[in-house]
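Contents: one structure, followed by commentary.
Note that one protein chain is taken out, while the other chains of the complex remain in position.
Presenting chain A:
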């Protein structure tokens, strides 16, 4: 039930190979990863302390920045081969993001925040159309699954942090991108809400057949994931950095 499509199993959601990244002006590499992959529909917990380069890796996976060496592929597509504009559209079509905090545009309603993902991506709308539904209906369906039914019309600024994170999850999920990337999405939540949110995210990704790349410094949240990866283990830049220190 979890891994519905054959294609989803064969093509990794994320594949990083011989990749090296250094921020402009930085003295040394932030990331140097020989090999890292997230399988189709796989749910990976990526652990690393603060400042270890987790968000940087997610920026690379999103194609917002490009590595100086090596490749980052999403859904089999090496991102560096795409032109900047196409890469931005590719991200809109194939990757859903949930951040730590302030995920929403404060001047839009919860509903419009969710729909925004579809407005930037024709592919998400098309996938919904194939399933015989519309962006509005899907936003409604996700909202009721995430217990947001009665706050959809409210302005994002009026929502509680927990509600905001669930709206962000709905926005990442709408239109069924193959990969959901979550960057410490629970760090602003109360301890007892954290696990509930993660379980929700895991369920929805499974339901949508999406892979989940979840990063956090907090290993206690890593239950229920298919696999746990320690960034320090795969990042040679960090090893050499620590050795030097």
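The definition used in the following text is that a contact is a pair of C-beta atoms (placed from the backbone, for glycine too) under 8 Å apart; a residue touches a chain by one contact, two chains touch by 3 or more; residues count from 1.
We take it that contacts and distances are computed from a predicted model.
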Complex member absent from the view - protein name from UniProt, among "Peptide ABC transporter permease", "Rieske 2Fe-2S domain-containing protein", "2-oxoglutarate ferredoxin oxidoreductase subunit alpha" or "Carbon-monoxide dehydrogenase large subunit": "Peptide ABC transporter permease"
Given A:104, A:189 or A:237, the one touching the chain that is not displayed: A:104
Positions on chain A where the hidden chain makes contact: 24, 55-56, 58-59, 62, 64-65, 84-85, 88-89, 91-93, 97, 99-108, 112, 116-117, 119-121, 171, 183
